[in-house]
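Removed: one protein chain of the complex. Kept in place: all other protein chains.
The block that comes next holds chain A.
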Amino acid sequence: MAEIVLRNVTKRWGSFTGVACTNLTIADREFLVLLGPSGCGKTTTMRMIAGLEDATEGDILIDGRRINDLDPKDRDIAMVFQSYALYPNMNVYENIRFPLKVRRVPAEEHHDQVIRAAEMVELTDFLDRRPGELSGGQRQRVALARAIVRRPNVFLMDEPLSNLDAKLRVSTRAQIKNLSHELKVTTIYVTHDQIEAMTLADRVVIMKHGVIQQVGTPVEIYDRPANTFVASFIGNPAMNLMEGTLQDGVFTGRNARIAGIAGPDGPVVLGFRAEDATVVPAGGDIVAPAYTMELLGDATMVAVRAGGALVTVKAPKDYRVEIGAPVEISVPAAICQLFDADDGSRIEPA
């Protein structure tokens, strides 16, 4: 059991605020991903939970117990680092065994626990090797095994896949997902990769400049972004965001006119996903010359300039258009989302 609560947690260095008054509850056995660009405060938040950074203000609670003043070792938390942080002088077996040794777990239990952890990450053939003799993926698996060997209450993972190549990242990601399912331990995972966030998380927390922008399931965040930052950060390609004016249910922007939008009159930002719009031969809501065309194999991405932004639409894989030739795009009003033109926050339909 480990429910983590952050109550008004703030981290400041002098006048710079790294994390601003964060309130968050992470349920027991939940897989929560902290997502955001570099410098958004996600790693600092994790390090405060780990005890590697002191919170300037606020309370951190695990199962209702305030842990701010506890040493990292007393919080029953295991952490996986981006750089693996293995002990180069010890072999794989000793690396995995280290937490048991320093926590004074009876020596006769060590072997079984180490072997079980090694089996979970498929490392049993490499137990005699030193970290320097392993590949990046194997090293990260050693770090995982070291984290799981003592069965902690909470796992913290700080961009564990960032140093791996694309192929290895996919397989290790699957392994982490599987482990999380098997171990059922509260996990906080920090990443700036939205695909990792979407594939692994029960819930995603999106941060910017030390402030939480949105907390929700991957589907909620993808379908109903709280503001233009989240809309533009999640999804590949990101959500199309056009500036324009809404008047009597009609959105008008440069090269765009979309009718049937429910919302307050005035300047707005209109957003829609590339896969929700279609390229049509005639009668489109957006009519603009093709800016670029990218062949992805299973689809063709067509981009035009409209509403002060580059608008990308997913077209069938055999669709072809000359750059500069007019493209007509149909945007159903039902899939459109509105954001405030000033602060970018989401405008819920009346």
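The criterion applied here is as follows: a residue touches a chain if its C-beta (ideal position, glycine included) is under 8 Å from a C-beta of that chain, and two chains touch if they have at least 3 such contacts; residues count from 1.
Throughout what follows, contacts and distances are computed from a predicted model.
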Name under which UniProt lists the unshown chain, selected from "Sugar ABC transporter permease", "Lactate utilization protein C", "Aspartyl/glutamyl-tRNA(Asn/Gln) amidotransferase subunit B" or "Cytochrome B6": "Sugar ABC transporter permease"
Residue among A:I77, A:V204 or A:V268 that touches the chain left out of view: A:I77
Sole contact to the chain not displayed, among A:L86, A:A256 or A:I286: A:L86
Selected from A:A50, A:V92, A:I261 or A:V313 as touching the chain missing from the view: A:A50
Interface with the unshown chain - residue positions in chain A: 50-52, 71-73, 77-79, 81-90, 98-99, 102-103, 132, 143, 146, 150
